[in-house]
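Partial complex: the chains shown occupy the same locations as in the complete assembly.
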Amino acid sequence: MKSMRVAIVGASGYSGEELLRLLLRHPHVEIACVTSRQYAGKPLTEVHRQFEGWPKAKGVIFSGSEISEITASGAEVVFLALPHGLAAEFAAPLIKAGLVVIDLSADFRVADVSVVEEFSGQQHPAPELLKDAVYGMPELHRDQIRSAKLVASPGCYPTSIILPLVPLLRAGIISPERIVVNSMSGVSGAGRKADVSLLYAECNEDARAYSLPKHRHLMEIEQELSFAHGAQVNIAFHPHLIPVNRGILTTIHAELKAGYSQVEATFEDAYGKEPFVRLLGDGLFPELKQVVRSNFLDIAWRHDKRTNSVVLLSAEDNLVKGAAGQAIHSLNLIANWPEKSGLI
Amino acid sequence: MKSMRVAIVGASGYSGEELLRLLLRHPHVEIACVTSRQYAGKPLTEVHRQFEGWPKAKGVIFSGSEISEITASGAEVVFLALPHGLAAEFAAPLIKAGLVVIDLSADFRVADVSVVEEFSGQQHPAPELLKDAVYGMPELHRDQIRSAKLVASPGCYPTSIILPLVPLLRAGIISPERIVVNSMSGVSGAGRKADVSLLYAECNEDARAYSLPKHRHLMEIEQELSFAHGAQVNIAFHPHLIPVNRGILTTIHAELKAGYSQVEATFEDAYGKEPFVRLLGDGLFPELKQVVRSNFLDIAWRHDKRTNSVVLLSAEDNLVKGAAGQAIHSLNLIANWPEKSGLI
């Protein structure tokens, strides 16, 4: 199988590090360049010591983040693991230079620029690219991803929420109204930043809700749910921080419009052949420990007869299925490799 | 202030240990006896080494759990920290012997014996006592507790759910329908039992939902909500286990029937003078670390305009406000001591 050269821009944060962990073991990928303003000139294994001794990490040096350095590296695909807002500045020149961009930020996930600007309170830096961006969720947009020039790889919470809801909304089994979503995320989701509220002694033995009731991830969640339903869907979303390094656990309450008995078949139809969605049925519970460091999303469901509702439960690794792994899944589609390449 | 002799039956589990931690420092309490079938004859400080050096722990020896041993100890009040089902067997003879019983199990919390038997699938061992039992939530039943002979001290989840909901239900501010409750609990909530699923290496870096959709705590939650609303209330309840030793964090979604602007005043009316409820308003978030090892329940709220709902957030220590501390609050009422005695 033909191998491909790829670049990672912004490889010092948790998502960038996870991209490296996966790409350094990917059988068909060659690392063309890794960039970091902070670490330019340093060996990769000095910054991320855990990769010392990995064959593909040998000799890799961080370069600066100039567009010319990236294009000169021979990369065909570039992953952007940058803060929201910054990614948009990189995408335009890189696409113009003929590279395929897989962006892990939120910059291109929402097609409606007015929604983006409402939530962010800022002007979008590259609105002209929005129309070409493909929301990089292979289970929903596989064919578009194959030919995309700009993949907007989904956020961690959205992945854990959209995938359980979309098949039931599409099939009209649940009501699009009054959906209540509770999620809890590991602390790596907040990024590697020097912030007192993220210190070990502040997060350990603690748990808290935050960014309620209008978390910026609502934009892309509701976009995809509305698309599935065929009309605008608004949900309630309650994110929480819990003391684990990795993982998102989501519990969703949705009212039944059709019989509960159709839930299982609907999920089987939607995801029975998906390589990275595991259907646990209505007997088991998803757990973080079953999914961390993997690209799987586990989904289970229960019938709450007392409220005529279905409870949907999902678990994923926020840095893999919720970030780096899903992005590489898109790469596998673009490169026409087997979808599990480098992801098991 | 007159001191009082108390007994603790079943002092080897987490709730019993927490009762000891608080009662050994309570300024008006003398320990009359502590019982444990497993540890009868052993010094208290051999079983719970952390109490070595505490003045009131000196010389305390575990006795067996015979009724006669308890009554002979001179105890006026007895705390039952026993598994569900077993407490009922102790309560009847102790009450008959003239002791006041404060029961931390679920045995007497629900007045309707048919509901209890539906949820437990078993016959209630002492249904004749149910009519005399007072649900030991001081904020709701203060006066009845003062003169109770049998206090059914509330469960940990119920405390974190009932207290935020009752004032708004009573005032008709929220709809009694479609209330969705998500809670997460520390692992001590599962008790000190040798169970592989509770091992450190199984719970650490993990999180999971469980006992969905019909957790046995629903009984008492819905009893108190129905009482507040004046008609039957059914809710959706999603409990989760998270890797902390202590604490329950609850997030509730409820639809507004009246204006959000009334929420704050309603809470102020209900709890403004309560010694152990802290109202954080709609700017702060409750956190476990603010409440663990205390008897406080912290409550905050938010307006979710997009779904015309209120989000209620609460945090407590499952072993204190959710168990031992709340039970001692009842003792303080019964003994007519200041309510904060031994609880700050």
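Each chain gets a letter, A and B, in the order it is written, and its residues are counted from 1.
Just so we're on the same page, a contact is a pair of C-beta atoms (placed from the backbone, for glycine too) under 8 Å apart; a residue touches a chain by one contact, two chains touch by 3 or more.
Keep in mind that this is a model prediction, so the values were computed, not measured.
The complex is a homo-oligomer: 2 chains are shown here, and the full assembly described by the structure file contains 4 identical copies.
FYI, only the chains that are shown with their structure count from here on.
Rotating chain A by 180 degrees superposes its CA atoms on those of chain B, with the angle stated to the nearest 5. Between the CA-based centres of chain A and chain B the separation comes to 40 Å, rounded to the whole angstrom. Chain A meets chain B in the complex at residues 178, 180, 182, 184, 202, 205-210, 212-214, 234-236, 238, 240, 242-247, 249, 251, 253, 255, 285-289, 292, 302-307, 309, 311, 313, 315.
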